[in-house]
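My structure is below; once you've seen it, I'll send some questions.
Below is a slice of the complex: some chains, not all, each in place.
Going in written order, the chains are labelled A and B, and every chain counts its residues from 1.
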Amino acid sequence: MSSLKKFREFREHMNARILKEGHKGIQRFFALDAQAYTDGVLPAKTKELMGLAASMVLRCDDCIAYHMIQCKGEGCTKAEFFECFNVALVVGGSIVIPHLRRAVALLDELEGAPDLSKA
Amino acid sequence: MSSLKKFREFREHMNARILKEGHKGIQRFFALDAQAYTDGVLPAKTKELMGLAASMVLRCDDCIAYHMIQCKGEGCTKAEFFECFNVALVVGGSIVIPHLRRAVALLDELEGAPDLSKA
């Protein structure tokens, strides 16, 4: 099973588990989170790219994976991903590089290349 | 072997390894760390909850696991854990969510539910 499939299954399983608990504050936070990336005066694609850049400089692999999947869904090309990665690398510094390695491995997986993200 | 058991074994093994090295500064830091959570004018439970909230916003899974075990030992209920998670989520933002997923999986493991934290 690919790392991408495992990530998505755990994410969906646990999100459902958390929402089922019934804590109103947490449920509303999850709703706000989803709404923040919908089309507005800025298109969803731009918002997902902002979410991806923010996730990279904060160095959260799961957040990076999630926003990459969303960006891919919004039509981001490989060249667009690399320009976003470059902004995040310059803002966040070399400490971002380990996440960049995993992000590029995921990008290749997303584009049907052999899965390199297991290592 | 559960993820909880592995975490505790590695933690205890390496803490003993580190203390055995004999570096006075590190030994004293470990002592200060342990003393910070003992009963004082604030009860240990409140201090462990502060430690848990701080660990969540700093996004350290091992620190979260450790303070959850301690909170459980101080009698924290599931509802109390979720109120603490909610404060951490609001303070720290959606970047906390991947850690929340793993924390809720650990909570279920701590409460005897099937272990979901391996994914």
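Here is the rule we go by: a contact is a pair of C-beta atoms (placed from the backbone, for glycine too) under 8 Å apart; a residue touches a chain by one contact, two chains touch by 3 or more.
A quick note: this is a predicted structure, and the numbers were derived from the prediction, not measured.
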item: Whole-assembly copy number, given 2 chains displayed; value: 6
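Following the convention adopted for this analysis, only the chains that are shown with their structure count from here on.
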item: Rotation, 0 to 180 degrees and nearest 5, that superposes subunit A on copy subunit B via CA atoms; value: 120
item: Computed distance of Cα centres, subunit B from subunit A, in Å; value: 26
item: Complex interface listing, subunit B residues touching subunit A; value: 59, 78, 82-83, 85-86, 89-90, 94-95, 97-98, 100-102, 104-105, 108, 116, 119
item: Of subunit A, residues touching subunit B in the complex; value: 6, 9-11, 13-15, 17-18, 21, 23, 25-26, 29-30, 33, 54-55, 58, 60-63
